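Every protein chain except one is present and positioned as in the full complex.
Showing chain A:
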Amino acid sequence: MASTSDIRDKLRRKHRALRASLERRRDDTQEVTGGEEEEVAETLRRSLRTQRQRRRKKLLEKMNADESWVEEEVAGAVVEEDGTVQVFHRDERSDDAAELGAVASPSGRPPRELPPLPTPKENTMERRMREKLKAARSKAESLLLQEEPASRLQALRERDTRTRFDREAGVEPRPRRDDASPPLAGRATLRDAVRRVGMDAQTETGLPTAEESYNFFTFNFDPEPEEKHHPRQHKKREQDKGEEPGEDEEERQQDEEEEEEEERGDEGGEDLFLIEQSDKDFVEVKRAEYVGYYERVQRERELFFVPSTRTVPASRKLPENMQPRFLEDEGLYVGERPVVSRTNENIMENRILRQDQDKKWFGDDGRVIVLPDPIKESPTRPPLFHMEGELDPALQTVYRKAVRAKNTSRYITGAGDAQGDFQLDVDVSGLIFSHHPLFSREHVLGARLAQLYDQYLSKQQKNLTGLLTDKLNGLRNTIRNMLELHAGQGLSQATQHRIAEYTQEIRYTRQMRDASQEKDRILMKSIVKVWKELKALREFQRFTNTPYKLYLRREEVDRDFDEQQHKAEIQAEVAELQAEAEEHYEKMMSDYRRMHEEWKRWRRKQKALKTKKKKRRQTSLEEDEEEESEEELGEEPPRPEQPQEPDPEAVEQQVREKAARIRRKPGEAVLVPELTASCSVTPSDQCPRAEFARRQDVSKRSLFIKVLYNGKVVSRTDSRSLSADFRVHFGQIFNLKIVNWPESIELQVFETVGTSTTQMADVFIPIPEASILTGRAPSEEVEFSSDQRVMFNHEGVGSGVPFSFESDGSNRLTLLTSGKVSCCVSWAVGEDNVPLAPPIAHPTGAIHSGIRQMDAIACIGASGVNDMKKLRKWAADSRLDPNDPNNASVMQLLSMVSGGEENVPDYFRLEQLQEEFNFVPDEELDKSRRFRLLRLRSQEVGEFRNYKNVPALEREVSDKVFQEYEKRLREREIVDTKDHLDAHRALVAKYLQKVRESVINRFLIAKHHFLLSDLVVEEEVPTIGGPGTGVLGLNLFKLAEPKRPLKPRRKERKKVSAQNLSDGDIKLLLNVIRAYDLPVRKPQSSKPPATSKPGRSFTEPFPAAQSSHSTIQGSDWPMNQVLIRPFVEVTFQRTVLQTSTAEGPNPCWNEELLLSFTAPNGDYSTSSLQSVKDEVFINVFDEVVHDVSKGERDWNGFHACVEKHWLGSVKIPFSTIYLQSRIDGTFKVEMPPVLLGYSKERGLVSEGGYDAIRSLSEGAFITLFITIEPQLVPGETIREKMKDVKFESQEDERLLLASQFFERDAAQHFPARPCLTTVIDINGKSVFVTRYIRPLNPPQELLDLAPNASQEATELVARYVALIPSLPDTVSFAGVCDLWSTCDQFLTLLAGDEEEHAVLLCNYFLAMGKKAWLIIGTAIPEGHSAYVLTYEQNRYVIWNPSSGQYYGQYDTFCPLQAVGCLINADNVWFNLQMYDAPARMSFDVSKSKFWKPFFSRAFSHPGLSSVQPEELVYQRTDKAAAAELQDRIEKILREKIMEWRPRHPTRWNRYCTSTLRHFLPKLERSGGHDVAEEHRLELQSLLGDYRISGFPLHMPFSEIRPIIEAVYSTGVHNVEASNVEFALAAYVHPYPNNVLSVWIYLASLIRTR
């Protein structure tokens, strides 16, 4: 302990000394800052410590959790650490001992001996020791993992340096120090056993760190608190400033450490002595070291880290006690992460966790932080939605004039061909500077001299003066001669004029010569002057820089001759000048005289005025007037001065003076300068220093030239150094093989000084003409200059900077670098002397095409355009002869551009050369009828489609061809009422036509769109397990199928696409099978006996009838009668075929009829076929054979006259057959309500209304099978395409989607059943179908007619609807689509197909308070159609809207065959039942098993508003118009019938006609029912003598043509008996809103007597 006090004393002493020394240097501020710094340092240290602690802790945890082997390692490390500690401790002790000598070592107080003092020092020591231990542990493991302790020695040394360094850095001394301990520890392991002794106790106490040991030494152990901070402060300062005491201290410390190590080595054993020991220890002979496999694996395991692919628990990635946050769930935006596989992510995370302890790589959600995926899903370019609407101004396209791509059309035409091998030779021979910054003054002068000399030489060469002198002499001689010639006589006017011209010329020439002479003289003078200056300069500077030397050669002249000439010259000149002066004088004099005269006159006036004024002044003294009068006279004209007489003396004097100035004196020797480079240049070593420097500089410079062709660097010359005379010789020739048109050839001059290269100048070289070839081309010198500013501090004058020749600095001048490149560009000559130049034709060609097409020039890029103005100017200047054919093209071009404007159009034209290819101008093409025809045909205009044989010559095309077409065009605007009988119909027809055209145009593109199936026949893909026959297996079985199976199955006929057919290819196959319930003839006796004479009236054809007629009167119908002999006649496209005759009211024909079909214009395309409006008329006739009565003809034989009586007809439009491809079924024969002479068995006729829904007795029926042979591909393709064409719609997107889904679903399950949810309205927009259903009021008139009987009213309404003409959409909109019009539109158009009728009827029914639905289904013969279903008196009634008929649900002959869906205002139901025939199904829509509703609970009705109007407004039809129409129909029909009977006279029975006319309104009123009997009786009574057969026809009115057709089809006109008479009556009954019901009563009468 005594030693301890000693130590303390010593320490205190030392400390004080230190403090004293420090305080001496420290000032107050430092003190303060030092303290603060100390504070900061302390906190920093603390924070570091805590951080480390935390990290270590975590690490330990992690290791515990993760890898057990690491744990082992740690344990090892701990153990090792302990060892180190021990060593350290001992070191400390020994160290002190060594250092302090007698003073006992501070650590010599062993921790064991020390009581656990509560002193802060001890505590800190301990704590720090512990910390250090921990840190060392963590470091140790990481180090052991990371680095191989390759060389301990090295490690030791490294550690040394490091610690020192760290100490000096001073920020965190401890961890660095800790760094060092592991190697020590590693070493320690070897001596583990030795050191284990007493280890435990030592670890507890800990070991002082360097700092602590320092503290230990420096700490003032006085208990004064104020002094406590001193040592720290002190230390801090040491660390920061590295001041001496600190340094000392540190050094000492380091020494200590080193000693520590050494001592450690001492203690540890021999291997610490390696350093001191001899080499022998190193060169120890050992066995080869072998590391066992297991060991190696172990070792590697220590070294390598294999990141696990397992997921890292989130807790480890996050700071402790933190739950992962998911920002996305919190509603914050989180970008999409780029796709990284999970395993890779795990590996990455593990790696990060391993490497960096802190979590900066992990986000709040515990995942690695990543930027959002930068790839966008969709392109960012905004789509352009509104094609027709206004564009967003930001997206508006901006017109920019097209810019030609730089390289296009630059290529020489034909380049790359055999001839297109062009070569341009660029010969760069050299460079001469006329000024260079390195010029000395002498050089400047020399250059100037050379320049002047050059000028002189060129002048000499041109000899302008001589030439002008000669000319002058010549002129003078001419005048003299002329004067001599006309010596005596007076000169003629012409001669005078010429002389005057000559004199003028002489004057001009003389002036020119004088000027030239003057120039010569001045040049000479300046040459001499510059030479003198040069000489002076040389003398002054005493060295010569330039080799120039000027000799002036004197040429002696003949003095006398010279003098004489001189005199003569002067005299001539004087004479001329005198003449001139005289002339001038004359002129002046005349002027003068005139002026003088004027002046005099004025004077006189003035005088007169003055006298006048005087007089006046006498009278009145008003001043004003005087002034006025003065003003009146105006200014006094200046008095002219008399010109001076020319003074000959003065003139001569003048001439002489001038001669003396500009000419050499007579007799003076002619001076001829000669510039040579013979002067020797003073060698450099004799020059002054500045000049020497300049020359040095010159020699350093070198130059090269880059060759650029069309702005691209092609090549460069070698670098040549600048010679002393500032000339550079290159002498290089570049051969450029070119493809592009040469536009520019450029040489760039570069100067190199040392390593830096600067561009001095650009030199542009003109492109040679094609005739300039290599070898012949002269070398050109092209000047260049640069405006660089260069200045030197030696003799060089620089450039761009002023300098002076004078010593006083006056007369400054500034020179810029300039010079000349001598080069030569020419076209190369090929091996066989062929010039490799492009054809010259190019520019001229451009001009030629330019004449034709102005904007073509711009496109071709001819040079002509740019210089158009210049060209014109040039043409004007050079006075081109416009009549010279050589100039024709230029003149033409000029005339084109005359007017000054550049005629290059401002627009871009795509096919700018198109005009040149046009055969004829467009107007001519339009005029030509033939071309017009061809064009119309190719545009597929209806009239000309498939027009054959367009005539070859114009004259053969007749105007008639176009008549129809033009008429149509004209009629488009004009409404023609003639054809239509009714103005309203005409308008409607026009409107329909327009709608149709627009719709067709809209889909024209789609029509030309082909599908693969249109072109290629391919077996369908066999779908395995799919519906139909397409099963692959089955198809394969088919291969093995017998060729002729016993039970053949029906095969589908091969479909023929319609486009390749021609006339006669298509046949209509019609199988007439049987008929039911035809009416039978009424026996003659049925007529009331009272009215006619029996036995005489009608010839009874069959005795049986006669026999039975009495019984007929009885109500039961006898069975044995021959009642009727019906046959069927089929009329199609005016071809008529008939079956054989069968017998009885239920005949069976079973006959096949083949009718050929011709398409309009021979166009068999689908669209054309679909628009065929022809109908197939199937007429049932009764064949009546009359005996020609014996009374009339006295023939021996039996004569029979065959008549046919029309019974009824069935009409089937061709379009239906085409679209259905086959029609098979029983049809109701449309029969007239009254059939004279026939009656029908009507067993069940009753008034029972719906109760007695006629089962099968109403009307007659016929069973037919109709098809087209061969089967045509119906227009389905177009319809399908239409499906692709999405119609725009205002419906909700969701609704549309749902409807699409609904329809698709329906089609999937029941492909045959039509399902309709959206339809296309007249504007071509999709509308949901329920919007069409809405209760609408029927015309009040109809309701008034049957006020109480609801059934009657219903029937009336149905009849009204049926009276609206039917026009299938497929006809009007040739296969394009089905358009639905609303009811008001329908009533306005008065035409529509089944859907419109059905909708209207349904709406009426709803308004009448019935339950009504729209049925979408299949019917015969219409195909897909719409019917109306009503629910009345507990049964369902089906209404055919286009005929007004109604059927019970179980009616066998109901034309409705299949029900697809039901529609009302609220919903659409699709039929899910097994059967779709109305008789076999339930119409209860509430059963979801049977009907699938569109709007269900899942998708409720969104409350669609109706498209229908709220109320229909009906206009009362004009009765008068109806009557007029009636008359016209009657008239037309009469004419027609007469027309159809060309060979027979047609007589009209007026009486009968009037009777019939009387009947018709009755028929209308009764609706065609139950008037027959009464009717017939009436007729019979009237026309007793006639055999009468006839019937009324009833139809809705649309236009006249169908009426005529219908009349024709009955064949009434075919009666050929000679005594036949006809009766015809028409009746038109108007219904509201122009709905007209037309009745036509036709009858033929044959007088029986």
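Going forward, contacts are C-beta pairs under 8 Å (C-beta built on N, C-alpha and C of every residue); 3 or more make two chains touch, one makes a residue touch a chain; residues count from 1.
By definition in this document, contacts and distances are computed from a predicted model.
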Considering only the chain that is not displayed, what protein name does its UniProt record carry among "ATPK synthase", "ALA-interacting subunit", "Serine/threonine-protein phosphatase 2A 55 kDa regulatory subunit B" or "B9 domain-containing protein 1"? "B9 domain-containing protein 1"
Missing-chain contact among A:Val306, A:Ala394, A:Ala952 or A:Met1474 belongs to A:Ala952
Of A:Leu332, A:Leu1015 or A:Ala1520, the residue that touches the missing chain is A:Leu1015
In the complete complex, the non-displayed chain touches which residues of chain A? 934, 937, 946-953, 956, 1008, 1010-1012, 1014-1019, 1021-1022, 1032, 1035-1036, 1039, 1057, 1059-1060
